[in-house]
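A single structure is presented below for examination.
Of the protein chains in this complex, one is absent; all others appear in place.
So, subunit A:
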Amino acid sequence: MAVKVFVPQVLRPDCDGAVTIDLAMGSGPVPLRSVLDELAARHPRLDKRLRDDQGKVRRYVNVFVDDDECRAVGGLDAPVGDGAEVRVLPSVAGG
């Protein structure tokens, strides 16, 4: 199955400038964790922006699976189906 990951501009230097990354994930649906693991294999520096040493999504990073922020639909266990769009967005924070 195919998954498209959308990368915010601020993180594109960590994935060779890509705006989107197409991933082939085998048969699905798969947990979001597997999508991020596949992303990490290709772009380790991007992964460390998104997740900490324990693989948890950073507090001020939001990862949407289609229209749902992942924390509302199972976190890293959120199901990602064929054709899904995964969007990484910095959360509203800072000062």
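In the analysis below, a residue touches a chain if its C-beta (ideal position, glycine included) is under 8 Å from a C-beta of that chain, and two chains touch if they have at least 3 such contacts; residues count from 1.
Simple rule for what comes next: contacts and distances are computed from a predicted model.
For the chain that does not appear here, its UniProt entry gives the protein name "BNR/Asp-box repeat protein", which is one of "Dihydroorotase", "NADH-quinone oxidoreductase subunit F", "Trehalose transport system permease protein SugB" or "BNR/Asp-box repeat protein".
Checked against the full complex, the candidates A:Lys4, A:Lys56 or A:Arg71 give a single residue touching the omitted chain, namely A:Lys56. Contact between subunit A and the absent chain runs through residues 9-13, 44-45, 48-50, 52-54, 56, 58, 60-61, 90-91, 93-94.
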